[in-house]
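The complex appears here without one of its protein chains, the remainder shown in place.
And then chain A:
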Amino acid sequence: MSRITELFKRKSSKVLNVYCTAGFPRLDSTLEVMKALQDNGADLIELGMPYSDPLADGPVIQASSTVALSNGMTLATLFGQLARMRESIGVPVLLMGYMNPVLQYGFERFCADAAAAGVDGLILPDLPIYEFETEYGPVMRKCGLDFVFLVTPETSPERIRQVDGLSSGFLYAVSSSSTTGKDKDMGEQEAYFARLQQMQLKNPVLVGFGIRDRGTFEAACRHANGAIIGTAYIRALEGGADVGAATKKFLSGILGPAEASGAAKKSAI
């Protein structure tokens, strides 16, 4: 059973997945950020591989990618950093990014290196279903990597069923048809989450895009197994904030002080 599936077996509500950009804020802060997230209550980590033209991301995450790239982050550097990841990181880790850099690295080599580093799954928003099924999915499966598809409020029920069938780990429900970082009214979105809930999908559902505080996190968790936070956390790291302190403050704002510090104690044992 994959680390991700195991997590959802253990915990099926209020699962918190936090996105961070590899090489941001500093080239060598990748593991420090991941550790801080784990210690302060993140159940999963989505590690962004910076790209020059991240179509599905909003300006805040794109700016963090630009910083990471100018810090010198590359996939080769990233896999170097992740080589010893599993010595300190116990939570599941997904790599999120775009097809072009991955193809340049070589898709098979990429999957092999990710699996060797202890990465559990991939999110590649610009990989279409057909190419996944015919070309790339089998390579991921061979390496034991989960793959997570996205769905939006405009995705038809048939298509939701289709990508649910193809996804493993969880399904990524985009909370509004927007690039990350756009604030939209959660209330508007809840009907959509409820629809997903009623579909009784094979995979757990995490709601992403637009989650920024305790209120939006809890609203998302009412109809889904948890949520994904990206832009709001990247904002918290901007401007040279101390990674540990900023992460602690940010996650206790999302989870409440008790849960966040409880997590810290647990992982300290």
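The criterion applied here is as follows: contacts are C-beta pairs under 8 Å (C-beta built on N, C-alpha and C of every residue); 3 or more make two chains touch, one makes a residue touch a chain; residues count from 1.
Everything below uses one rule, namely that contacts and distances are computed from a predicted model.
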### Record-based protein name (UniProt) of the chain missing from this complex, from "NAD(P)/FAD-dependent oxidoreductase", "Tryptophan synthase beta chain", "Glutamyl-tRNA(Gln) amidotransferase subunit A" or "Amino acid ABC transporter permease"
"Tryptophan synthase beta chain"
### Summary
Given A:128, A:144 or A:215, the residue that touches the chain left out of view is A:128
### Task
Check each of A:20, A:174, A:196 or A:211 against the chain that is not shown and name the one that touches it.
A:174
#### Entry: Candidate in contact with the missing chain, chosen from A:67, A:82 or A:102
A:102
### Query
Which residue, A:53, A:188 or A:213, contacts the hidden chain when the whole complex is considered?
A:53
### Message
Which parts of chain A face the unshown chain closely enough to count as touching?
### Response
51-53, 55-56, 58-59, 62-63, 66, 69, 74-76, 98-105, 125-128, 130-131, 149-152, 154-155, 159, 163, 174, 177-179, 182
